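The complex appears here minus one protein chain, its other protein chains still in place.
Here is chain A:
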Amino acid sequence: MRVALFPTCVNDAIHPRTGQAVVALLERLGVQVDFPAAQTCCGQPQYNTGYRRATEPLVRRMAGAFAGYDHVVTPSGSCTAMVRDNYPRIGAKARTEGRGDGLARAAASLVPRVLELTEFLVDVLGVSDVGAYYPHRVSYHPSCHGLRMLGLGDRPRRLLEAVEGLELVELPGAEECCGFGGTFAVKNPDVSAAMGADKVRNALSTGAEVLCGADNSCLLHIGGTLRRADAPMRAVHLAEILACTRADPTGTGWATPRARSSA
């Protein structure tokens, strides 16, 4: 089984720790992962802002970079949804516009192999207990694209419930959008901030120390709102919780090369 990691551009540039956590987690589960360096970005920000044509080279790039892998695993529901829902549309539109079916074929070759992290863990590896240890009170925010477009269902919850030491507390209004919305966050900053404030208020009402999510773009917004308020809560990606173990409860070893000498 050849597995490629698509950490996403956000995690590559801003939050590499999440990518490192996925590598540590998957290798612990016996999966060897690769990071094809030709990858960059799925094109979601451009596409969702109305720049479909600017996304086309990225569809080709993604398909090329991940050719030959059985699975492409990504710790982002929204980037997975971008590929799954929108790449076929981009290909179909290019064909309708008389520009051949190259893009449609590129999309079709990639789409079925791209999986969000919890899909890969639960559906492909068939695990819900990944052997993690995380002795904290945690609430979970299911980001919109994972929740409604991918239909992740209870996969993240099952994974979290199996974590040793973790106390999972219900987030009021969990299914409501946090207000990030990509460029929405800066195009409509007042509404975005109002939604973020409500999300944070709900999160703080749980008394949890950690708000867990499976999309770091949403967590940048929620976490930034929490930090601005000096709130006693931090936003942590699900992968970083699942990668913690009794032997390494804070993930200090993820970044050190010796953990993965197999390559």
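Keep this in mind: a residue touches a chain if its C-beta (ideal position, glycine included) is under 8 Å from a C-beta of that chain, and two chains touch if they have at least 3 such contacts; residues count from 1.
Rule of thumb we're sticking to: contacts and distances are computed from a predicted model.
Per its UniProt entry, the chain excluded from the display bears the name "Lactate utilization protein B", taken from "RNA polymerase sigma factor", "Glycine cleavage system H protein", "Ferredoxin oxidoreductase" or "Lactate utilization protein B". If you put the hidden chain back, the residue from A:Y47, A:Y69, A:Y87 or A:F120 that touches it is A:Y47.
Contact with the chain not shown here comes from a single listed residue; of A:G102, A:G153, A:G224 or A:P249, that residue is A:G224. Hidden from this view is one chain, which touches chain A at 7, 9, 11-17, 19-20, 35, 37-41, 43, 46-52, 54, 57-58, 61, 86, 89, 144-145, 148-149, 175-177, 179-197, 220-221, 223-225, 227-228, 255-257, 260, 263.
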